[in-house]
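Some chains omitted; the rest stay in position.
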């Protein structure tokens, strides 16, 4: 069994609790009540909902289940802020999350304070099983921090005023990286998947298992905006033969012509971000592309997407908390590749689409209880992404980490790295 | 030409401006920023949008067009807050109105103050054409006051917490009114429609014209909740023969079983309102029913809906500002019929569905310019409602007033009064 988070060492749990919870508060500090309430599409959730739902997780699985006499802040919140745990009973329909103008943002902040207070008082007395759930809850909250930022970005992008949530960052360097280098990967039997010895991993990351790699190489860096513009200008979005059949239907049905948030104006391409509308930086990795787009680009380039195993095997010896990740409130900024031709930017900057469907690793078993609904039930129709992005909180990432989205989704910081057969 | 509002006497224009604008402010005083921002369905608009759009009307048609040197509060607002005036250029898509978390409610209130300040300074110097547009703008704002309340009601109804915007009113009297009495109407040639001599009328209310009434009678009061429950319990919603064909499709497709906001619990029927969830008062007029429901009830009762001409002719000598209408902030409350058998409750309480399609009166011409888009272009597929409701600002109503909605819509305070052939 791979539920490694059950065994996590948790000496610093209280510190980590304060740090993670505090980051959510900091990220949402500039929000108005309305900013925090509106839901921009069924795939996204209001910021207020993220703040409340992550608190509900601790209130339910730690306080309710393990702290005698805990009194819930408001018993009606369980219905409002359960996300998808069928075992936890009925819940508010996802597409209606944006109707909840009450409780207000201030009330949700009070809810957070109530839960934090109870959690910090209880922390020292929690049994080991509860401490494991707290650890899970913190990783869960980090996931929601990234979603919170990308959901806000989507919301603000629908406002014709194009407001900037954060002040514009200093301009990124625009030295164009050199051409792609190909890094040969391991071949033959390798082991991937969580081995249960890391401080924490989600159930779906394990178990550790053997798999076979075939001769292949990975590009030393992600594809840049500049390279993507070449694809666009070569008619990439209008050439059926580059595309998966479902992708071609999507491109035509949705009139897709560029990455999400891009617009072509008289001054060339711009993109919208949490810092408002800015010129596209040709040196930075392309972001906000779907799997369909990533696959079409690879096809156009005569290459392919890496498999999850190829990617994970290449990342095994790279420190996961390196790279360009989220360290605090502010606008996530994508960095150009540095000089050199070594394998780089594996962690941070952009999530990298793999060509692997999100299915269970051999021997996978879901965690027991309600938290077992966390990952396993989403294992159809989605693809694996690896490596985290500039919006992923530092400390959250691992080589074995499996993010997953449907192939048409692109409101996350999703990009691509090419692979090829040797 | 029927643009009677062009000739309105306007001595009290400044006072009326203050009163009408002030009521909008008062009605929205209890709203949070989020309450004012969220759009609950494409048919509805956010409260903030109502506040801004009505201000845009004055800013555009009075200040921009008639006040030299007026500087708009924010030139981008024209795009955001134009509703449907094609002549005024591109505008924000209606279903996306709820995405506008910025400007905030506070900023919109500042916008209102800016416009009010400019308007009140300019008022004395406005040419007659502009004063007519101000009058139009005030009636326009009164319409939006009612929509604002019903849109908020719809929004709050989607919140599982069922918040009450206003404190619950004192319980209404529950003396059940006696049986329906039938009031014989005029027969033969009558004149209806605005004659251009009222202080104000919308273009679609005129011109005054002759029409023929056939022998008929109107019920002396609207149908009550108690009577409606009989219809429900007699299987009214499950009996195809009562329904228009489109209505039957609607009932089955949407699983309609009762008026909007009604729920059946162990204690009997309740309804949601701006005062929260409350027991259905059997003595009060039924509200929140569609034309389809009204027509089905009439069919079940062996009667029919009044025509617009029958209704208007009967109302000609009744003071329009009488009845139960909106006098200030607070929860609109529907009154039971009083004792007696005279024609009553023609104005106020509930809008009364007529059996007349909303089409132009003979000789109708739309007003010139952008404001000519106000009414005429909506003349397909909708039905006329008459008399106003408890949410209609007092002073806004006339016998010739023509409200119009699609036959499936029911989020307004819509009810019915029966008619029959003699």
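All chains are identified by letter, namely A and B, in their written order; residue positions are counted from 1 within each chain.
Convention: a contact is a pair of C-beta atoms (placed from the backbone, for glycine too) under 8 Å apart; a residue touches a chain by one contact, two chains touch by 3 or more.
Computed from a predicted structure; not experimentally measured.
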{"item": "Size of the entire homomeric complex in copies, 2 being in place", "value": "4"}
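As a convention for this text, only the chains that are shown with their structure count from here on.
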{"item": "Between chain B and chain A, distance of the C-alpha-averaged centres to the nearest whole Å", "value": "46"}
{"item": "Complex interface listing, chain B residues touching chain A", "value": "32-38, 40, 76, 79-80, 92, 96, 98-105, 155-156, 158-161, 163"}
